[in-house]
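The complex is shown incomplete by one protein chain, all other protein chains being positioned as in the whole.
What follows is chain A.
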Amino acid sequence: MQKANKHTISFITLSVLLILCFFLNISLGSISIPNKEIINVLFGSAKNLSWQYIIIDYRLPKAFTAIIVGSGLGISGLMMQTLFRNPLAGPFVLGITSGASLGVAIVTMGASLLGGVMVGVLASKWSIVIAATLGSFLVLLTVLIVSTKVRDSMAILIIGLMFGSISAAVVNVLSYFSSAEELQQYFFWGFGSLGNLSWNELLILFALYSLGILLSLGTIKTLNTLLLGENYAKSLGLNIKHSRLLIITSTSLLAGTITAFTGPIAFIGLAIPHITRQVFNTSNHKTLLPAVFLFGAIVMLICDSIAQLPTSDYTLPINAITSLIGAPVVIWLLIRKRKMMF
């Protein structure tokens, strides 16, 4: 019972921290808005209309996106690490990013190859989202079909990596034939961005994300059983193929849609589960899943606040910030605890 109490305290602390980070995130930006005014805007009694516009239509959706991205990528990373019994696995091992980048590369760089008329249609923002979604889902579908034929989960991991290499090679070939402008557009997508979503887009992202989270809740018991290894899990009555399908579907829903809307975001999916395991000192997914949700959201909000470079006009690429801030944290944790836990 003592342990349960300790976890309750950690969960309350993290929840409070999440709320604080949320307010910190919307209070920082290129234009400084007094805290009192921010609260006024949130309660619908704003006096300054441009401030209201900035907060309601820019900073709020961005903060919500950060929460969705952080928690979603964290949870899919957790599921992948347990499924593949590999602490280096993340949501992207299944070829999600490479599939998405392939889709985007075809739209941004392949457009000229397809003919000048298509350029205007293809290069719009929605087409990038759709191309990324299609790309990641096609790669995942292939991996899923293969996974029903393969007995060992490790083989799926390698197949995912191979698909990654193939997509990367195709992207390279495409970029060789592309103009500088097209290349730039592709690379901008690769920087990742939380700030481009309108409320409507956010709603679609949220709907798919919720479905992914619901499915992930259904995998908690399965993930705990898998901690024993696949043969023990089978002897406990677990249907390995069904469980694998459920876990991969949930991961692809989460990581696939998030990547489609925000671009690839490194580090979060790999590292958040590790940070959580170190802090909570457990491998029980009943504790880990909600904890990863909170940690992921908090870290993402902090990274986004830093990427904004408060009071300046610049926004740094979020994909770089997550690694710059996060990787040293993981290194420090591992050195301090001297142990990689899994």
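Following the convention adopted for this analysis, contacts are C-beta pairs under 8 Å (C-beta built on N, C-alpha and C of every residue); 3 or more make two chains touch, one makes a residue touch a chain; residues count from 1.
What we mean here is this: contacts and distances are computed from a predicted model.
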item: Absent chain [UniProt protein name; select from "XdhC family protein", "Quinol:cytochrome C oxidoreductase", "ABC transporter ATP-binding protein" or "Tetratricopeptide repeat protein"]; value: "ABC transporter ATP-binding protein"
item: Sole residue of A:167, A:225 or A:276 that reaches the chain not shown, by the stated touch rule; value: A:225
item: Interface with the undisplayed chain - residues on chain A; value: 82, 85, 217-218, 220-221, 224-229, 231-232, 234-239, 277, 282-284, 286, 341-342
